[in-house]
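Note that one protein chain of the assembly has been removed; the remaining protein chains are unaltered in position.
A, B and C are the chain letters, set down in written order, and residue numbers restart from 1 in every chain.
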Amino acid sequence: MMFKRVLIANRGEIACRIIWACQELGIETVTVFSEADRDALHVQLADQAICIGPPPASQSYLNVPAVISAAEISDVDAIHPGYGFLAENAHFAEICEACNIKFIGPSPEVIRLMGDKARARAVMKAAGVPVLPGSDGIVETDEEARAVVRRIGLPVMIKATAGGGGRGMRIVHTEAELPGALEAARSEAQAAFGEGGVYIEKYIEEPRHIEVQILADERGHVVHLGERECSIQRRHQKLLEESPSVVVTPEMRDELGAIAVRAARQIGYTNAGTMEFLFDGEQFYFMEMNTRIQVEHPVTEMVVNADLVRAQILIAAGEPIEFDQPDVVLAGHAIECRINAEDPETFAPSPGTITALTIPGGPGVRVDTALYPGYTIPPYYDSLVAKVIVHARRRDIAIARMRRVLEGFAIQGIKTTIPLHLGILQHPDFVAGRLSTHFMEHYAHRRSDVEPAASQPSSVRSVSSEA
Amino acid sequence: MMFKRVLIANRGEIACRIIWACQELGIETVTVFSEADRDALHVQLADQAICIGPPPASQSYLNVPAVISAAEISDVDAIHPGYGFLAENAHFAEICEACNIKFIGPSPEVIRLMGDKARARAVMKAAGVPVLPGSDGIVETDEEARAVVRRIGLPVMIKATAGGGGRGMRIVHTEAELPGALEAARSEAQAAFGEGGVYIEKYIEEPRHIEVQILADERGHVVHLGERECSIQRRHQKLLEESPSVVVTPEMRDELGAIAVRAARQIGYTNAGTMEFLFDGEQFYFMEMNTRIQVEHPVTEMVVNADLVRAQILIAAGEPIEFDQPDVVLAGHAIECRINAEDPETFAPSPGTITALTIPGGPGVRVDTALYPGYTIPPYYDSLVAKVIVHARRRDIAIARMRRVLEGFAIQGIKTTIPLHLGILQHPDFVAGRLSTHFMEHYAHRRSDVEPAASQPSSVRSVSSEA
Amino acid sequence: MDLKEIKQLIRLVDEKKFAEFELEQGDFRLRIKRNEAPIIQRAGEPLTVEPEPLPTSDNDAEHSSSTAVASAAAPTVDEDVVETDLHVVTSPIVGTFYRAPSPTADPFVQEGDWVEPGTILCIVEAMKIMNEIPSDVAGQVVEIHVENAQPVEYGQPLFSIRVGRP
Partner (left out) sequence: MDLKEIKQLIRLVDEKKFAEFELEQGDFRLRIKRNEAPIIQRAGEPLTVEPEPLPTSDNDAEHSSSTAVASAAAPTVDEDVVETDLHVVTSPIVGTFYRAPSPTADPFVQEGDWVEPGTILCIVEAMKIMNEIPSDVAGQVVEIHVENAQPVEYGQPLFSIRVGRP
């Protein structure tokens, strides 16, 4: 039965994106906001908006009782958590269930399982998903760790089982480093996540980050929507994503997709989800599964002509997926740039007031943003201010299109990462599709070699960084 | 050989659209502007901009010597005429040729042939294209006219051979009306076009306007890109277009496309062109061919994932079309609304300064506009200010998407036709796909029946008309 | 026009407090513009544009009535509430406002009642938990801003209390 009213427990572009999807389905929208977001676009787009707390996210967007209470007083049927904030909080999903409010996402059990990286790895391995050679779950002692290293060989990566965002991670190149690295990773994980458990995996030197999007309805129907390549990262934050990946052949896509679909079925996955893999040039290794919509979902939407947020809502309402696996055909090439309100040189956040905004149009261009002229970006939340997505018949045309869109995209009043993106887009390795998750380190390194001081690559134009 | 520099002899959204296409191809752009357009977006986007005259179009954008002279002083390889202005001016195309500047469009001969409606009809008929029963060319005497009417039956339409925009047209329901209608059409045509020749065609009561997009390169390769339905018109001005048409089956599309491709080959057509047909529910009848890019080209771009302006430029540069007929697959459904700066009730032009502008994002949304906040729309040119195009897997989703985009599209400072479009989008006949070129007359009629005074249909929301 | 005449014009425009002044006379053109209502800029803060709600659609009409629950309440207080020693108790949580501990009980306070710091003013129910909201000042309740059993958002004004003792 279709929802009458949905609460969006998020802010920024993804809150707008979810409101748009609800509007197209004829669903009323209720949004929550902190005191810092009274003028935010999501507050203005929704049918109803409820202030749930002061600016810090811990007291508003992450405040479970406040969000649930807002859902209760507005009498919604379901909550869409977006990404970040409460999106992968199993406890929150449980409370929704207890309050008879549908959480738009997988079950709390699946969220919890996939949130424990060591357990997720074990479950996926059991489901026939290739995983990196490594320890069977958490490594307790140095002796255990040494045994694992001797079995799988160096280098290895120590990872926090509760991890994310690069914290609690250590690369180990020699056996001698092992005890110290274990200790450091454990205490970092304890500090960051309140849980010190770590596990060990084989470390791949120059991997690509390739992920598979799946959709699973509550009637047992699971489809995959091909892959996204997200190798362009800085400190484990994705900067630019594309679909399809230049290294994935149709055969590899079918195989990887089939593995993902089978595993999703096996763990009882429902709603949208993403399995992230490392690719060493020959094989894929499961890293983790994200049990939510992802920032980069639009590149998949562009190449398969689907609406993933619409699909999430329909699935949560008990509806079947609107298409079958054979309907999913990746056509053309899509690229997304995440535009952050940051200094493109120092990456220092650049909150402020938008004094001018011009969004270019034309074929194959999509811009998802919560900005509008006159809007003041508050300093409390993450710095993503716009997602620019382009689609074209070929990757080279998509790159040319993204360059012209970014060069014509005027955001005044703040600094943005547009000049950085323009630099990436014309980098010979990027143009040739020679990517790895270390691309940005090499990029920064090369730049500091070739061009000392703070100068930009000559053709990186400072489109929007001049206030 | 690819062009180094192209002059865009136009303004508004289509000038921006052409500049964007050039930028993606690495081509430098030169744009011309009148004194009224000094702050226009196309002037700001181009690499170079040349003032060619005072505000009236006759002294600037329609001023052939000024445009050619601008092309000469800026040393361009080619001119893209856009639509309107000089786009179907055979004389202009000839001068370009004489000046060794490539006109991005078909040859002057083909433009001239298709500009003479009676000759075009005869040539198409000879090329095997179905045309409406009617006179063989221009009708000189009442006797001739009466003979034609007796052969093809009433009602008939009298049309000016130099016609366009509904001028020089008369519908005749009885033989008695014939002499007076001929006289009236001739003198109207004489006054409007300086040429009084008229011809007679069978009149179809409730036709659909369906047109076929073709591309023909200069190497003899011709493809069609399916049809667009443009039945929603007001006084022969299209308001809303879609692709595909709900009444065109894949078999009909193949057949109509094959006819269009064959005819294009026969007349030596090159570059982008559109053959417009009337459809009486059973058969298609050729009306005319437009020898230029059309306003509504984006709906085709969305469903076939192509870039028609890019294709025009590549073809003019002697390149082959980048795809073959089997690559052209119409996927999903696209709708375009032409947003005019007009009062949605009276259709009075509403020039003015844009005080706020918010363009919604999300999947399948494209907005081509030359507006920006602070821009003042001059009163000299046509009132089209934005084209909103949506694309979705199904027509019903596309309609829902267009509604939410228009409801969220804020243009402040001027009145726009957005409320009118919202009214059309929720009209039961539109939703059911029951269309004819008289849709708007019935729509206006029904409204004045049901709702007297100036009130809007209850759910036509005045999104943007409040300044 | 010579300098002297231009100066005279400038002084006149100034004196008359016009916002804008334009004069064209053949080749001569003069334009003067005054900044009547400069946007408030607080020290150390970025320039703030009027926080007028973005007009996106007629949804505005609907949602502004909801979003304005908190923001509009304060500006619409009655004449007699506009006092300098008035203290406003706002809701510390999102929830449902109850004036009494149970449907049949008497309200915690009425307009006109005198309260002390710690006096329970109302309950805001959130997630089935009844949160008692105490007064943080001593004074007289002059206005109760919310009807019984109505939803309240974070920061929404509940009571106006004139600070003091009887």
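Structural remarks
Rule of thumb we're sticking to: contacts are C-beta pairs under 8 Å (C-beta built on N, C-alpha and C of every residue); 3 or more make two chains touch, one makes a residue touch a chain.
This structure is a prediction, so every number in the text was calculated from the model and none was measured.
Considering the whole complex, the residue from B:Ile27, B:Val129, B:Leu240 or B:Ala356 that touches the absent chain is B:Ala356. Touch with the chain omitted from the figure is made, among B:Glu72, B:Glu97, B:Glu175 or B:Glu441, by B:Glu72. Touching the missing chain, out of B:Ala9, B:Ala46 or B:Ile313, is residue B:Ala46.
Only one of B:Pro56, B:Pro349 or B:Gly374 touches the chain withheld from this view, namely B:Gly374.
Contact between subunit C and the unshown chain involves residues 1-3, 6-7, 10-11, 13-14, 19, 27-39, 41, 47, 49-50, 52.
By the touch definition given at the top, subunit B reaches the unshown chain through residues 33, 35, 38-39, 41, 43-54, 60, 65-66, 68-70, 72-74, 95, 99, 353, 355-356, 372-376, 412-413, 467.
Please note the rule applied: only the chains that are shown with their structure count from here on.
Put simply, the chain farthest from subunit B by mean CA position is C. Centre-to-centre, using mean CA coordinates, subunit A is 41 Å away from subunit B. Separation between the centroids of subunit B and subunit C, computed from CA atoms only, is 51 Å. Contact with two or more other chains is made by residues 356, 358, 407-408 of subunit B. Shown for subunit C are the residues that touch two or more other chains, namely 54, 56, 59.
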